[in-house]
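The structure follows.
One protein chain omitted, others in place.
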Amino acid sequence: MVIVLHPTATQENLEEIIRILENNDCKACPTYGEFQIIIGVIGNTQQIDRDRLLNKKYVDKILSVQQPYKKANRMFHPENSLIQVGNQIIGGTQLTMIAGPCSVESEEQILDIAKKVKASGAGFLRGGAYKPRTSPYAFQGMEEEGLELLKLARKETGLPIVSELMSITKIDKFVDDVDIIQVGARNMQNFDLLKALGQTNKPILLKRGLSATFEELLMSAEYIMAGGNDNVILCERGIRTFETYTRNTLDLSAVLALKRLSHLPIIIDPSHAAGKWWMVEALSKAAIAVGADGLIIEVHNDPDNAVCDGKQSITTERFAALMEPLRLIAQIDNRNF
Amino acid sequence: MVIVLHPTATQENLEEIIRILENNDCKACPTYGEFQIIIGVIGNTQQIDRDRLLNKKYVDKILSVQQPYKKANRMFHPENSLIQVGNQIIGGTQLTMIAGPCSVESEEQILDIAKKVKASGAGFLRGGAYKPRTSPYAFQGMEEEGLELLKLARKETGLPIVSELMSITKIDKFVDDVDIIQVGARNMQNFDLLKALGQTNKPILLKRGLSATFEELLMSAEYIMAGGNDNVILCERGIRTFETYTRNTLDLSAVLALKRLSHLPIIIDPSHAAGKWWMVEALSKAAIAVGADGLIIEVHNDPDNAVCDGKQSITTERFAALMEPLRLIAQIDNRNF
Amino acid sequence: MVIVLHPTATQENLEEIIRILENNDCKACPTYGEFQIIIGVIGNTQQIDRDRLLNKKYVDKILSVQQPYKKANRMFHPENSLIQVGNQIIGGTQLTMIAGPCSVESEEQILDIAKKVKASGAGFLRGGAYKPRTSPYAFQGMEEEGLELLKLARKETGLPIVSELMSITKIDKFVDDVDIIQVGARNMQNFDLLKALGQTNKPILLKRGLSATFEELLMSAEYIMAGGNDNVILCERGIRTFETYTRNTLDLSAVLALKRLSHLPIIIDPSHAAGKWWMVEALSKAAIAVGADGLIIEVHNDPDNAVCDGKQSITTERFAALMEPLRLIAQIDNRNF
Partner (left out) sequence: MVIVLHPTATQENLEEIIRILENNDCKACPTYGEFQIIIGVIGNTQQIDRDRLLNKKYVDKILSVQQPYKKANRMFHPENSLIQVGNQIIGGTQLTMIAGPCSVESEEQILDIAKKVKASGAGFLRGGAYKPRTSPYAFQGMEEEGLELLKLARKETGLPIVSELMSITKIDKFVDDVDIIQVGARNMQNFDLLKALGQTNKPILLKRGLSATFEELLMSAEYIMAGGNDNVILCERGIRTFETYTRNTLDLSAVLALKRLSHLPIIIDPSHAAGKWWMVEALSKAAIAVGADGLIIEVHNDPDNAVCDGKQSITTERFAALMEPLRLIAQIDNRNF
């Protein structure tokens, strides 16, 4: 941590700040610049309350040297985290494929899709039971019934299931019912929900918020990990930009940045990113080429009549055909699907 | 609603879409363009599931004519909404002033600030008990004890209290304890929380999300109103932009836009917008000049030692001095504080 | 300047960096942190090539303490700059009002508008002769003929004229013909144009780019000032955000930030910011309330039939009526129009 004092700061101000730092078991190393005093701080600076220092009128700014996250930080955990779900491992050389419809719509629909994506090589089934919709008048999901159908599909196919939790009140049910709990982009900073998930030991698929930075995403992971749950899987699903032709803008550099900053696995969601089914296959290939640990793709057996997001779902046939080029790209880096 | 068909759409496609619209009690009026067919749709188009139409490959795009919100829409409610809290009315010619610290810190602190802002003319006391913090290691608020201190301050001063609710599990307590429930920017699309608040009849101060559009803010208001609670107060608190010198960028055109689109009152929060105390007074004056229904301002009796956000809090003295120019500006439009 | 070395940096790396700094007449003050070495740098750090330091793999990051602009920096020029144009001064307690149509359309149009805005109290006439249009097929302005008509309007009314220069090839003509040369938002980083304007002594109205930060705007001002032309007037005209209801989002905190960072005057353009005529008056009032040095407003005698941007132009009648509330707000701060 580097503290820059205001040009008008006095010797008394400097002494006060040194005292505060020492009370926090840190050491202050001041450098006297032409206009301003710069203080390098040594010690466990994460315990220092930056806000309180910034309140001082004689403090001009505080420059961070270390990242504010600890448990999610690769500096303190150099090896990749491997997250086990059933007999699959997320984050290793065997890549993860999560496929399924936006929403569970019926027993017939979810069973048919589950069987087909399994046959094509998917390792997990996704499906929304509770849906976060911008409009209160839109379809809100089959809710509890949807969860039951997902469980049925798991029983039939053996695929572990991934579904989005929207409310802290449903947390026990989700811990019982699903294999990976998804936290949606709009809830990335629902801190109470994150804290509660930290008390479980379920794998959490944490989606990046619509305009969140990498640091903010990792701080949200830190909320879960600080509670004792290390099973966090990061998910890039596109961020909001000025471009409106695509639903969001997929940021594939997120894979590289997050893998350098953190040891957590990272999965790409090309469906929500693009919002257009005809972009999903090419973006999936790019995601594997850039080094993602896996994909979560919306697949539907009848996209034309899907209850939601059909425009961004690929057919089960296209999904089957996609697996081959993905495998070829993965092999270039000695990975496989 | 206007539906644009893809250039390759066939007569069968057109007939199918007409049939779907008629099944929804709407009438289709097609126009045959040089390249594409355009369909004007008449009737209650809000009941049509746009998603399902967009799923059709022969549908190129859907252009909205009407806004997707109904209860929040000024078109169906031309007069300004007036929201009564105690003997004060929010949304009328008497402007609303909400003042107080970021966080409740102690009995002495909150009582001292409450008395001083009341003496200067504030009509409401704000204070955080539960704090949404980016870091799990930062001060999370005094929680229940904070609420008790706010109630004590209300008892001593008569000022109604405004505080932020973060979790659906605390909703009953907030309904009992506070006068206006604040929903923070990060929870603007916490749809389960909004739905639950729609079941109460408490006034809700709904903050605009960090990168939310006006329509998204009004759709979140609609979530609350759809449940039966019409007492929604909108709050602009700055949006995220590329500028990092300010914490956020205050969008004062929001006042004009939201007043045209909706009948709900709108309050400005200059403190979170700027993130710098020395900007708060000038931005407050601008907010009243542009026509806001009131302000929510962070005021502290000792900003240098505030537990959080002291950098953006003005002193009780500056707050007192600010009231006079605000009154002068309000009077130009025949309004007053 | 603070240089943070990578955790793996060696003693040799440290010595190399110290040597480089000393060769630049700067002194290095290293602090040995737990993980990384932090180097405070004393001396004229603006001469150091940051890029070359950042190239070193053992340099993790460079944190700026000083702003990169010098001539535009208030630190080295504490008093407000006053810019004289004819017998008017921009940047003082007498506020500046620039009014006129988006484009010059005809002799009759520009003379009529010029006379009317003068009668209402405007001090300058604006009018586009060369227009930056997104489409090559849109009206590109009356060009040279437009400049002649502006000169005629100046002769008739005595109002100095403001017009946008788009190309370095027209610079001599603009220096001869207009009183203030406007640089549009899209040319804010047309560095060759800025350099050429630095060789003149004309007042320059420099508009903030669509997604430019304050620092980038001031660096563009610095380009002009580095050439020897100190007559730069900054202009905030709205920035691009996710909101599409308004054309841009007016950032009134820019006035406060730029006045703190720089000594240059700052003018607000509410017309391009909002893109809607019915927002212009309220935003103008807010701009004066926040402390802007003046306004540039699009005014038309027949907005319904304007060749461009009629949707954001107010009528000459509304302009006349607007002056009174603006004067009242200005007087609160002991300023006047």
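Observations, loosely collected:
So that you can tell them apart, the chains are marked A, B and C in the order they are listed, and the count of residues begins at 1 in each.
Here is the rule we use: a contact is a pair of C-beta atoms (placed from the backbone, for glycine too) under 8 Å apart; a residue touches a chain by one contact, two chains touch by 3 or more.
Fair warning: this is a prediction, and the values are worked out from it, not measured in the lab.
Checked against the full complex, the one of A:38, A:165 or A:274 touching the unshown chain is A:274.
Listed residues C:219, C:234, C:274 or C:329: the one in touch with the omitted chain is C:219. Counting the whole complex, the residues of chain A in touch with the unshown chain are 211-215, 239, 241-246, 249-253, 255-257, 260-261, 273-274, 278-279, 282-283, 285-291, 325, 328-329, 332.
Within the complete assembly, residues 46, 49, 51-52, 54-57, 68, 132-139, 166-169, 186-187, 189-195, 210-211, 216, 219, 222-223, 226-227, 240, 303-311 of chain C touch the chain that is not shown.
Where chain B meets the chain that is not shown, the touching residues are 2, 4, 7, 29, 31-36, 38, 40, 42-44, 63, 65-66, 75, 240, 242, 244.
Criterion: only the chains that are shown with their structure count from here on.
Annotation: 39 Å between the Cα-based centres of chain A and chain C. Centre-to-centre, using mean CA coordinates, chain B is 31 Å away from chain C. Computed from the mean C-alpha positions, the centre of chain A lies at a distance of 27 Å from the centre of chain B. Annotation for chain C: residues 242, 244 touch two or more other chains.
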